[in-house]
Every structure is written in C-alpha cells, then in structure tokens.
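Pasting in a structure now, in structure tokens, and then I'll have a few things to ask.
A selection of the complex's chains, in situ.
Order of writing sets the chain letters: A and B. Residues in each chain are counted from 1.
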Amino acid sequence: MKIKPTSLKEIAAIIQAKFIGNESHIITGFNEIHRVETGDVVFVDHPKYYDKALSSAATTIIINKEVDCPAGKALILHPEPFTAFNTLTRHFNPLSYSNANISPTAKIGNNVTIMPGCFIGNNVIIGDNTVLHPNVVIYDQCEIGSNVIIHANTTIGSHAFYFKKRSDAFEQLQTVGRVLIKDHVHIGSNCTIDKGVTSDTIIGKGSILDNQVHVGHDTTIGEMCLFAAQVGIAGACTIGNKVTMWGQVGISSGITIEDGAVILAQSGLGENVSAGQTYFGTPAGKAKEKMRELFATKQLPDLIKKLYDKND
Amino acid sequence: MKIKPTSLKEIAAIIQAKFIGNESHIITGFNEIHRVETGDVVFVDHPKYYDKALSSAATTIIINKEVDCPAGKALILHPEPFTAFNTLTRHFNPLSYSNANISPTAKIGNNVTIMPGCFIGNNVIIGDNTVLHPNVVIYDQCEIGSNVIIHANTTIGSHAFYFKKRSDAFEQLQTVGRVLIKDHVHIGSNCTIDKGVTSDTIIGKGSILDNQVHVGHDTTIGEMCLFAAQVGIAGACTIGNKVTMWGQVGISSGITIEDGAVILAQSGLGENVSAGQTYFGTPAGKAKEKMRELFATKQLPDLIKKLYDKND
C-alpha cells in the first residue's frame, strides 16, 4: 500500500509513538515483511524476527524494543507493533462500505457487461470487453483487466486470512491491499480471491480458473496457468507461468512453483516445485517417486504375509 | 425446536395417531435423538434404535410398534414415525419464503452494515456493529452476534443434508433448527453453514473461518477456533475451543474434537481427537505416527527391491 510521502514525525504522531531517526525521514507506504520496498513501514514484534525486519528493504520499522537503528532507516517504538501497524494502515485506507450496487467511483471500460446482482466497490477499475456474470462481487480498489470473464457468485477481494492469536481473541491484520486480475483471465463460478494484506494478489494474463477455486492473500499467479475446480492456494505463494493444477489440489502458504509445473489432482503441496516438474500426493513429492511408492504399497500386504509365514 | 406447552392429545390429533399415556401429558418441543431434552418429542422407526429412543431424555416417542411405555413418558403410534415427525415440526414451524431483501421481522442491531444484495430472512437477529458483505444470505430464524464479519456470497442457514432413503425417493428430515453465530466471529466468502435439523448449529465466540468452509447441521464449534479455506465439517460434530484445521480438512459426521487440537491440511478425520493432539492423513491418525508411516513408505520401494534381489 502506497501513500503520499509523509514524514516520520507525522506518522509517529498518529499513533502517539516515540521514534528514532530523522523526523523528516520520508515514508511512502506500508507493507508486511514479504512485500517490503524502500520507503515502506514494516512491523516486527518478536526478537526472533528483529534482524529480518531491520535488514529488510523497509526503511521504517515499528518495533517493540529500542534497538540500534540501521543507517538511513528509522524506528518507531510501540509496545504493540501489530496493532500500531493496523492503526496506521486504516488511517490512510479507512474501511468503506459502498451502499451502491455499482459504486459511482468505479471506472468501467467500454463494452463491459455487468449482469444483475453484481456488486462493484469503490475505486474498482474494469477494463474493456469484460463480462461479469450475475452476483459477482468485486471489493473496493480491485482492478480487473480487459477481456476478462468472471462467472456467477464469485467473490474478488475478500479479506486476508491473517490473524494474530492473542490470549482471548484473534486480531486481524487489516487488509489494505488489492486484487489485480490481468487481461484475458477466465474465472469460474463461486471462486474466492482474497486481497493482498498490504500488497496485491495477482492473477496473470490469460490464466484460467475453474469453479470454486480459492486464492489466498498476496499470492501471485503467472500467465496462462490452468487450475481445475476446487483448487485451494494459500496466501503468499508465487506461481509461475503455464502451471497446471488439477482438481482439489491444495497449496500451503509461501510456496513457490516455477513455470510449467503440473500438480496432479488432490495433491497437497508443502514444498517448492522447480520448472517443469510433476508432483503428486499428500504431502506431494515428485510424481514418479510417488507412483513408485504407490506401486510398492500395493505389494506390501502380501509381502508382510510372506515375511511372517517365513518366520513361522 | 421449542413450542408452547401442548398436550399429548392435541399433538396426536394433528397426525391422527393413537397414543399411549396420559392425554394431558405435556410436550414442549421436538428434537432428533442426538439433541433431545425433557419435554421433547423424538421419533424412532427401527427396532435397533427402540431402546435408545425410549430411554433417551425425550418424554414422548413417536414409534411404529406398540411397546411398553416407560414411566412418566408417552408414546405416539404411527406407521411412519419419520414422516409423522416431519408433519408435526412443519405444523409448528411452517416453511416461509420472505420476498423482502431484508425481512421486516428481522431485528437488526445498532451500527450494522448490510451491503447490497444481502438477504435477511424472517425473525433473523443481528447484533451491534456486525458487517455483512455483499450477497450474504441469512435464512429465517438464524442469530448473528455482535462485531461479526461475514464476507461476500456466504450462505448461513441452508437446510440439513439429512435424508431417509425410501425405495423410490429420498425423504428429507425437515429442517426446523437454527444457526447461531456468536460475537466476534469472522466468516470468509462463499462459506456454507447449515441449520440444525431440530436444534442449533453454533459457531463459538471469536472463531475464524476462511473462505469456502462448510459446516454441517447441528455441529457446534467452540471459541477461538481457526479453520483455513475449504475445510468441510459434516453434521453433528462437537468441536472444542482453540481447535485449528488447515486447508481442505474434512471431518466425518458425529466426531468430537477436544480443545486445542490441530488437524493438518487435507486430513480426513473419522475418529475423535482428544485435547491438544495433532492429527494428519486420510484416514487421519496422530501426526507423529502418520509421519513415521510416510517416512517408512518412502523406503518401501528400495526395501522391496532388496528383498527380491536377495531371493534371486
């Protein structure tokens, strides 16, 4: 999430926090740790992750301990960095609930078809020739390309499943990112694509999602991918071009899948996959090895019987 | 499902049935066998379950055979107890189809946000500060707490998947229960939560459901649970507090999961889980044992090769 350049002093004042650094140090955005860029504020609240946050691309760090400030950076001191970060992002990106079916601030291209029952939120952008079938919901700020087709009852832009466990409640990291659907994408019916927490969830050009596919926050999907029905991809995954996933595949958060990989049906993937590989199983491994294991397992009952008979 | 106190004679007359017991014996509700309380009518149509029904908390039993009536209880004799029970529950809870987007009989709290395209059925109750994103559907009689967030295209209160197989058709047990969503619950987009058949489906305070989660009839979920996307929980489950389920987990009907248990991604659970345990696999077992099996299975192809080589 980007903001207009704002001084450290002004930002710290919003949450009434002390800071370390030049008061005119400039802040141009907010991001969680996986997406930080120069100018960004990031937060960290556990000593285990202090170094990662301090040495990241972020130039301002909200932290719950007074530590040495890296050169050219600034620290904002706050006992609850997670909550402070939420306060700041919501300050610049307040929740809004449009009560119009199609927000007057949405920018709709030429020759766009929006069928009955659709909801188009504030500041949504939709490219030319795109078709939204009935009851599609597009949350605020999302961008849909040209020549996109989205089928009925699909939700684009629901909030990230990203919660911090407190002793008596979960605290949600406020969602201030977007979904970007590139040109020529097809999305089936009853799919759900969550916004990035602070950055963008992206579906690349020409990719095809069948029905009931779920894509989590901040996941980026390349061009010409093909995902069959009921695939579920967790948050913060990086998926290349021309990746194929068959029905009901599940991908854990933070996984990278390189170009041209194939994930076979119902696989549950918890490791990275390099280009062109085919994976299968739960937990998924290289399909060739998994098939060998399956073949061996089929022989196992007779093998055990034989071994015990021999020992009789 | 509760009714105002009604006499056995009146109830039996509705379905033109004979009864055994005091005609002024009082009936205060209807429940299926797993949820019965004193005052309830239950039904039983198979000798295998006669004892269970007769000795349950229910004080009136619709039964298809003349048996000894337990002391202080009453029997209603009917050749088709299932159908008779349906007739009675629908008599007191007739199907209604509101044609308003928001029923005039719904009670909506203060500062509630109901976005476009939502449907709020008859007698629905919604607590303060709750947000319903676009196209959320809340069936009649359901209760949503305060500070609840429900994302787009989610369905709360569809009917129980509870059918009796007849020779030429399925007969549905009529759904006359409710869904109760407690305070501070978050529900993702395109989720489905079914009503209890005669009792309540409950999502406990502060629990978080990601997108495309399914919860079956009469399932009760405790406080501060966390369920990732595409989890499916069948009917009549009892889930404790602070239970975590990762993506695409499936839970069979009637399962009990105690506090703090963790069910790993894509597991299919068919047995009860005690407090604090971690389960994995299909069918799921203790994760530690399953990981040991997975590790062994990886060695199996080479083991088989070696054993056969030795025998050559």
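Keep in mind that, in the parts below, a contact is a pair of C-beta atoms (placed from the backbone, for glycine too) under 8 Å apart; a residue touches a chain by one contact, two chains touch by 3 or more.
Predicted model only: the values in this text are computed from it and were never measured.
Asker: Enter the number of copies in the whole complex; the displayed portion holds 2.
Answerer: Oligomeric count for the entire complex in this file: 3 copies.
As a convention for this text, only the chains that are shown with their structure count from here on.
Asker: Determine the centre-to-centre distance between subunit A and subunit B, using the mean Cα coordinates as centres, and give it in whole Å.
Answerer: Each chain reduced to its C-alpha mean, subunit A and subunit B end up 32 Å apart.
Asker: Under the stated contact criterion, what part of subunit A meets subunit B in this complex?
Answerer: 97-101, 117, 119, 135, 137, 139, 153-155, 158-159, 161, 163, 165, 168-170, 172, 190-192, 194, 212, 214, 216, 230, 232, 234, 248, 250, 252, 266, 268, 270, 282-283, 289, 292-293, 295-297, 299-300, 303
Asker: If we count contacts the way the header does, which residues on subunit B are in touch with subunit A in the complex?
Answerer: Spelled out, the residues of subunit B in touch with subunit A are 113, 115-117, 131, 133-135, 149, 151-153, 184, 186, 188-190, 206, 208, 210-212, 224, 226, 228-230, 247-248, 265-266, 281-282, 294, 297-298, 300-301, 303-304, 307.
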